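Note that one protein chain is taken out, while the other chains of the complex remain in position.
Now for chain A:
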Amino acid sequence: MAADGSQQAGVRRTVIRSVAALLGMFAFAFALVPLYDVFCQVTGLNGKVDTTAKAIIHEEVDQSRFITVQFITRGSAGLPWQMSVETRQMRVHPGQTAEVDFTFTNNSHQESWGRAVPSVSPSSATTHLRKVSCFCFQEQQLQGDERLTIPLVFQLAKDLPEEISTITLVYTLYPVQRIALNPLNNNNAAGDKI
């Protein structure tokens, strides 16, 4: 049964290559997570919006067409908050800066953390929606029974594709479990609440 030397060397070489491929694929699986995010953000697929604030571009407002922007807010099972918006829909021109107020209400007596996660539909509009200021960039803290109104400031880029006439913005509230690993972090997060 003793394999001769060259055969053993061959087996060793095959095993080393296989294990390398194996580790490579394991790393690749984890690399797919940021790649997926980058891919979605670049293409705007999946309605993923850039989570950093954009500066207002002063471009000529395209008066020739109106875009209907709809707002949908959804609560979450694990968070006793209510989220409402001052208007369900508004009509804006591409290039125009618009502002709309969202109101968060904590229905419980305890303070809690939450986050509104945005999604844009149709996804081809995602990259043309510029959020100047949004509560969705950060996690929110609400004291017991607190009510907080935060504006969303956004601008639709002028190069919005012609065929899009309606854009829907959906905000879904999620509870945020704050693990007090680092009290410093907590303070920071509380500090930069909008």
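In the analysis below, contacts are C-beta pairs under 8 Å (C-beta built on N, C-alpha and C of every residue); 3 or more make two chains touch, one makes a residue touch a chain; residues count from 1.
The rule is simple: contacts and distances are computed from a predicted model.
Matching "Sugar ABC transporter permease", "2Fe-2S iron-sulfur cluster binding domain-containing protein", "Cytochrome c oxidase subunit 1" or "Carboxymuconolactone decarboxylase-like domain-containing protein" against the UniProt entry of the left-out chain gives the name "Cytochrome c oxidase subunit 1". The omitted chain makes contact with just one of the residues A:Q7, A:Q63, A:S108 or A:T166: A:Q7.
Contact between chain A and the unshown chain involves residues 1, 3, 7, 10-11, 14-15, 18-19, 21-23, 25-26, 28-30, 32-33, 36-37, 40, 43, 45-46, 48, 51, 76, 115, 117, 123-124, 172, 174-177, 179.
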